[in-house]
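Here is the structure we will look at.
The complex appears here minus one protein chain, its other protein chains still in place.
Chain lettering (A and B) follows the sequence in which the chains are written, and residue indices restart at 1 in each chain.
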Amino acid sequence: MFEVPSLSDLNVGATLPVTLLALGACVLLVVDLFIPRERKSITAWLTAIGIGVSLVFSLLSLSGAVEFGSGELAFSDMYRADRLTDTINVAALITALLGVMVAYDYLERTRLQRGEYYILLMFSAAGAMLMGAANDLVIVFIALELLSIPLYILSGFRRPQEASEESAMKYFLLGAFASGFLIYGIALIYGATGTTNLPEVWDAVAGVVAEDSAAKFLVMIGAGLVLAGLGFKVAAVPFHMWTPDVYQGAPTPVVAYMSVAAKIGGFAALVRVFGMGLSTFVLESGAPAAWQDTIWLVAVLTMLLGNVVAIVQSDLKRLLAYSTIAHAGYILIAVAAAGTAGLEDTAAQAVVIYLIAYAFTNAGAFAVITAMEKDDASNTSLDALRGLASRCPWLAAAMAVFMLSLTGIPLTAGFVGKWFVFKVALQADLVAAAVVGVLTSAVSAYYYLRVVWMMYFEEGEGDAATPPALAWAIGVAAVGTLVLGALPYLLSDMAREITLAFGG
Amino acid sequence: MLSEYAPIAALLVISVGMGILILFISRIFGPFRPTARKLAPYESGMEPFGPAIRRIPVKFYRVAVLFILFDIEVIFFLPWAVVFRDLGSYGLVTMGVFFFVLTVGFIYEWKVGGLEWE
Partner (left out) sequence: MVPLWMYLLVAAGLFSIGMYGVLARRNAIAILMSIELMLNAANINLVAFWRYNQPAQVGGQVFAAFVFVVAAAEVAVGLALIINIYRQRRSVVADDVDLLKW
């Protein structure tokens, strides 16, 4: 006979932010059916309130003011509510909130105003949050799908526009292909270790390596396949091919949301799986984890390709798509650093700091493009930027802030992120990766500053419309970028206590 | 081991052999006088029209997709059904949550007209 758990063992309290969000999305799905088509602003408001409530709970939990639930583990050890979970929750929810604000007016003027947009966005935010909380490979997989499936639909939301539908199909086919890799890799890890629970995997992997059996190869291949699957989601080379096409074709507000949310989820899962579960996968004693070399090599390739190809782009959305690839490379350096014993926590902190800084900056940059874009999805080329500063000085200033932050100029959030990433890379002796990172940052300055140059110093017809919600989103993102950059301790204090639990 | 499968193998051989044998015998001894009508595909006495492989209205796909979703979700009831007496109220509540989510999907499907044929 087995022991029947009781409801209080589930510890639902600890999962409150994500549970509330998912529940809210379910309820809203029904409520939205009774809201007439021309009054969808109600749905948008309800969504914003739902995300806001969840954000408040996450922040309360993060500040330690209120203790939700009893202990870290919930749902039979499937869910871990620790510091990393809280910070990832905050990042994902802020992104979702910006996503709603950016989308509202765009949907209005392109006649796409449907409640499903906001509900899908909520579901996918819940997926990103669950990825950060995963304590089990099953949750990693389900959360990844919960994050991705709404994103597939959202990228095709602008129908019957062909580019949008095509980008949705491409994103879907490649995303599903990637989840095939992920699930096969998880199956092999399960076969080698006999468990899918991450702390137990952590325990078992050390034993597998010690006894030097065939299971070692299962772990190796499994880790590689999981890396490929998650690499697809975060757009790491050589799995980045979908990014420019999908980001160019999908509606711009969707890109503003998904370029950040998919990265938050993907990197949170990478940290959980590699930093926590597989960090004992050390083939020679004293050496870093066996996957470290692979990941930093991927990071170097990603940074090089993203930054170099971005230089020759003439479309702003495509340029930023390559820029998101490049930024995936920077964060991957920190993930690689997690392979050095003793640095797991510092590396996880660097990843979180970078992600939060990136959330404000990148969502803001795409919000500016949303403001520029015409109803027929045109006017997103670099040329459209010419003379923007004279017509829309505030918008141009915000865009300049985002570009400087993406470059990594001091006093912007982007600099803080890069600082922590390169620092942990040096601590982990990944000097080559750090050097490539700094050099490619210098290269990236060329195309980011060219955007600023075109806005301010070239004559042209650059124009944009900023309705209130969008203006607020851009304002919040710009202020966030500047404040986090000027007061870096905000981020580092928030991340300082992030620890990955080991050995159950 | 493998010998346990011997009866199945024997059955397989006999049934396949019987089938071939019957076809063979009827081909040799039976009269064979084909007409155009006899060679036409059998459609329950209806007049056959058009090829069998052709486009089907998209409505069928929609119904099929909706069916697959709800059909497969039922798999989660199965393990619960096996032990639901032992799980007691715990099982009932957790299954209630699952059923709630499923019902939300169903209400949505119904209200947006996914189940309407015309």
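The definition used in the following text is that a contact is a pair of C-beta atoms (placed from the backbone, for glycine too) under 8 Å apart; a residue touches a chain by one contact, two chains touch by 3 or more.
These figures come from a predicted structure and were not determined experimentally.
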Given the contact rule set out at the top, which of the displayed chains would the hidden chain touch in the full complex?
A, B
For the chain left out of this view, which of A:Val12, A:Val53 or A:Ala187 touches it?
A:Ala187
Residue among A:Glu108, A:Glu165 or A:Glu497 that touches the chain left out of view
A:Glu165
Those residues of chain A that touch the unshown chain are 138, 141-142, 145, 149, 152-153, 156, 159-160, 162, 165-166, 168-170, 172-174, 176-177, 179-181, 183-184, 186-188, 190-191, 194-196, 241-242, 245
Where chain B meets the left-out chain, the residues are 1, 58, 61, 65-66, 68-69, 72-73, 75-76, 79
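Throughout what follows, only the chains that are shown with their structure count from here on.
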Rounded to the nearest Å, the gap separating the Cα centres of chain A and chain B is 41
Quick one: in the complex, what on chain B touches chain A?
86-91, 93-94, 100-101, 104-105, 107-108, 111-112
Interfacial residue positions of chain A with respect to chain B in the complex
1-2, 4-7, 10, 26-27, 29-30, 33
